[in-house]
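Left out: one protein chain. Kept in place: all the others.
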Amino acid sequence: MAQQKSETVFAPWDDPDQKPIIQFKSVTKRFGSFTAIDNIDLDIFEREFFALLGPSGCGKTTLMRMLAGFETPTEGTILLEGKDIAKVPPNKRAVNMMFQSYALFPHLTVYDNIAFGLKRSDMPKSEIAGRVEEMLTLVKLNKFAARKPHQISGGQRQRVALARSLAKAPKLLLLDEPLGALDKKLRQETQFELMDIQEKTGTTFVIVTHDQEEAMTVASRVAVMDEGKLVQVATPAQIYETPNSVYVADFIGEVKIIEGTATPLGDDRYEIQWAEGQPAIRAACSTPLTAGSRVFYAIRPEKVAITAERPKDAANAVKGRILDIAYLGNISTYHVELPDGQSIKAQTANNRRLARRSFTWEDTVWLSWTDTAGVVLTS
Amino acid sequence: MNRRFSWFNATSLTLGFAFLYIPIVILVIYSFNESKLVTVWAGFSTKWYGELIKNEAFLDAAKVTIQVAILSSTFATVLGTMAAYVMVRGGRFMGRTLFTGMIYAPLVMPEVITGLSLLLLFISIGLDRGVTTIVLAHTTFSLCYVSVVVSSRLVSFDRSIEEAALDLGCTPFDAFRSVTLPIIAPAVISGWLLAFTLSLDDLVIASFTSGPSSTTLPIKIFSAVRLGVSPEINALSTIMISIVTVGVITASLISKRSITRRRDEEQKADQ
Partner (left out) sequence: MNIRRLFLIAVPYLWLGALFLVPFIIVLKISLSDAAISIPPYTPTLDFSGGWEALKQFFSKLDIENYVFLTEDDLYWKAYASSLKIAIISTLATLVVGFPIAYGMARASDEWRPTLMMLVILPFWTSFLIRVYAWIGILSTEGFLNQFLMWIGVINEPLSIMNTELAVYIGIVYTYLPFMVLPIYSTLEKMDASLLEAAEDLGCTRTSSFWLVTIPLSRPGMIAGCFLVFIPALGEFVIPSLLGGSQTLMIGKVLWEEFFNNRDWPVASSVAVILLLLLVIPIILFQRNEEKNKELEL
């Protein structure tokens, strides 16, 4: 990814001098009485790989279709390089879209599909062939130029769709669930290919997906959406490590949410009372909380250690009984039941062979984690 | 595609349906005309319906037609369903290509040729022309339509359902009766209806294969119409059109209701 390779970290959203390529200004979209997009403000920067993530019906596709020009905002404005694009029809926008169904023209060959947009631009005829070849090389499909879409595999079709939408060198490329139709293994390979192509072409990508792993893998920033609103917009690491709400924490990865009341200990430290007969959880939180306020404590399984004895210096430790073990090859997840009936998951990496695994069903174990392992959330 | 419905689409649909329905509407309106002249309106009257009921020849022809239609469509449905089953599930057998050819060929055969060839057959085997010969002729060409309708249903349904029945201990015949037949029943019924209307409608083949004692309604109408428009024929047409319209609308409402009910039930089950 860009931020790993370049010397300075790629983070234009933190730089007040950077001008965003796309700006949503209080955009609302209603279909009849249904509000699909609810007063959204969002900046997307050049060369970003931006992911819109959310469950179906959260408005992410509507947001994308407004960028492509297939929907117009009911209220607010969308700016592309500072210009309002409300009046620009889809065929005049420097924005191209890769459709979820790929929407390849079944009556045209791979070559003609890729050339389709170029033939309708002001590119001279003599240059079109070269550009198509270039795109075919980019997606490694030179051998298949003469085939029709039904004569190539699903993964190849996906690449044709990508090449076709990139051929006109758009300022912004929209990808609507681009990998949804591929099987898991192919999807993972293609994710890296997409990132590679994004970097090579320097195009700004906006991807819509409901697959959180995909969003985390490819994106420079992720916007988590719910019911037409942006819940959190941040880098994948921020989204995962410091979600701003229970919704985000729960949507991304596995998490245990514990409800309780906070008591300040000073120095941004709190104690959380959460169950009768259980020691209070010690946690750090930078936002000030008043004593007795209701909080949600989110803890992820991989942050929880599992041991036979109580660890001496752990900030938090609870005793429980192993209910279930899910062996996933690289990792194992232990479902541990606490005396009050709640269960917490702990994950360990299987860096030893199976035979030496130390715990089994019904074992009594200790779960422990540090005071910075979990996140305290108020909503 | 709904989003882009425009005034152009609205106009073409309006004009198109006007073209399809205006002639029929005029026909129906003028069946209630007082005057003998069919193109001049002279006041409302139902007298031509009265005349029609008194016309023995038409009534006889109608009886023959309905008799032929019921018999031939029933035979055609049985034979056509068998043929469809053989085509879709029959596997390989000698002369399969010829069999499929004989199913599809009558669909594209001009009626004059079908009629002519059947007549020549009946003459050469010395079969007297009458209701029997018309029934034989109608059964033959409508069985092909039935088998096309039924086989398309057979193709679309999941073969593993039949296999499950066999797996659970059905004989092939049991499996057909208790699993396949209920599933293809809608197609069999619409096949029967199609065969029935084809038979009601047929002029050319009936003309070749009917005898003097077995004139069907279309033959009667055709010979009357050749002499020009008559209000009696308008009245008769109106009756036939009303029956068909009521039939088709009822059938489509029933099927629509069962589809909606099914969808509702599925939605409920999902919750």
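Per-chain residue numbering starts at 1, and chain names A and B are given in the order in which the chains are listed.
The rule is simple: contacts are C-beta pairs under 8 Å (C-beta built on N, C-alpha and C of every residue); 3 or more make two chains touch, one makes a residue touch a chain.
Values in this document were obtained by computation on a predicted structure and should not be read as measured data.
> So which of A:26, A:72, A:121 or A:137 would be touching the chain we can't see?
Per the contact definition at the top, the residue touching the missing chain is A:121.
> Among A:164, A:187 or A:256, exactly one should touch the missing chain; which is it?
A:164
> Kindly state which of the options A:55, A:90 or A:202 is in contact with the chain not pictured.
A:90
> I'm checking contacts with the chain that's been left out. Which of A:106, A:266, A:288 or A:341 qualifies?
Checking the options A:106, A:266, A:288 or A:341, the one contacting the hidden chain is A:106.
> Mind listing the chain A residues that contact the chain we can't see here?
Answer for chain A: residues 68-70, 89-92, 95-97, 99-101, 103, 105-107, 116-117, 120-121, 150, 164-165, 168 touch the chain left out.
> I need the residue numbers on chain B that touch the omitted chain, in ascending order.
Given the touch definition above, chain B has residues 1-6, 8-10, 12-13, 15-17, 19-21, 23-24, 26-27, 30, 38-40, 79-80, 82-83, 85-86, 90, 93, 95, 99, 102-103, 105-106, 108-113, 116-118, 120-121, 123-124, 136-137, 139-140, 143, 147, 172-173, 197, 200-201, 203-204, 208, 218, 221-222, 225-226, 228-229, 233, 237, 240-241, 244-245, 247-249, 252, 256 touching the missing chain.
The working rule: only the chains that are shown with their structure count from here on.
> Take the average of all CA coordinates in chain A, do the same for chain B, and state the distance between these two points in whole angstrom.
Chain A and chain B have C-alpha centres separated by 58 Å.
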